[in-house]
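For this depiction, one protein chain was excluded, whereas all remaining protein chains were kept in their positions.
Right, chain A next:
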C-alpha cells in the first residue's frame, strides 16, 4: 500500500522575492532577477562575467546575528526558506513526533564562501585565526543538519548532492523516506549561495555563463536563438512533504500531491548532456510511472532550461520522446529566465513554482524569449501567465546536473 504524499507548506528566498507570495507574484508577471554585481572583487579579479541574480532579501535581515555568524550563507538561505515553509504548513502550531520528522535538504556546492574565506584566513593570518566553526559551515550537509536542529527533526537528515539536479533529487529522497515509513513529515528543499569570484571564474572558464554584461536583465533567455549561457543565481526553496494521512489528521491545507519522482544517470559525459537525451527521457518516463500517471495527464512542465546553447535542446528531445504528441498540449515555463540558475536550489524553487501553478491553475511566464529557436517547438508561456485547464492534472519539474544527473518530479492537483 503506497502512502499518498502531499505538499503542505512552501518557503523560498530568491532573486525575485524573499518570500513565497512575492516570488509567485513576480513569477506570474515576469521579473528579471539578474543585476550587475556591486562587489569590489568583480573589478579586482577582472571577472569576465560581471552580473548575477542575488537574493532580493539578505538573510542577515531575517536571521539573528549569532545565527549568521555560525552558518555559511548557503545554510542561512536554506534556514530562511525552511522556517517559512514550516510556518506556512502550520507546523509551528502542530504536534509532530520528532522521530517521525525528517529533513532532505540539498545543495550543489555547499559552503563555498566559508571554505574559500577560511583558506584566505589561513594564508593571511595563520591557523589560529581559522574559525572553529569552519567545518560545520563548509560541509554540504550543513544546511540539512542545521535545519534538523532548528526543527528538532530526528527521523534522519539527508543531503542530495547532484549539482544542478540536487533540488529535485531532495524531493525524490523525501518520497523514499515517506513511502518507506521512515517519517510522516519531511522538510525538503535545496539551497545555494555560490556567487563568489571562484565559481564565477570557473563557470566562465567552461563557457557556461552568459556574457551579456551590458544587459543582465536580458541575459537569461532559455529557448531564444540568442541565448549564450546561464546566469548564476542564489537562493533556497523549501517544501513540506507529508503523508496525506498525517496532513488530513491535523487539518492541514494541501497545495498539491507529490505524486512521484525518478532519478537516472547518463554515463555519457561528465558535463555535456547526451544529445539523444536518453537518460533524461528515462527519468521523465520513470517519474510518470512512479506517479501512476499517463502522458495524457500532463498539462505543464517547469523546464530545466538554463539558457545555455547546448543544454536546452536535449531537454526538448527528452520531452518529445517521453510525451510524444501530448507535448503539443503541454505549456512550458522556463523560470530560470527570471530567477537565474540557482544550481542546487533550482529544482526546489522550480518544484515550488510547479506546485503553485497546479494550485492556482496558472503557469509562470518565461521572459526574454524574442526569437524562439526553431529546433525547440515548445509551447512556452510568454507575455503573461497561462491559465491551466480545470480538472485533475499532472505537472512535471525537470532538473539535470553536471555528472550526468537527471531528476524529474511529478505533482498532481488535489
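By our rule, contacts are C-beta pairs under 8 Å (C-beta built on N, C-alpha and C of every residue); 3 or more make two chains touch, one makes a residue touch a chain; residues count from 1.
In this text, contacts and distances are computed from a predicted model.
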From "Branched-chain amino acid ABC transporter", "Transmembrane protein", "Acyl carrier protein" or "NADH-quinone oxidoreductase subunit N", the hidden chain's UniProt protein name: "Acyl carrier protein"
Contacting the left-out chain in the complete assembly, out of A:25, A:129 or A:269: A:129
Residues from chain A at the interface with the omitted partner, ascending: 64-66, 69, 128-129, 131-133
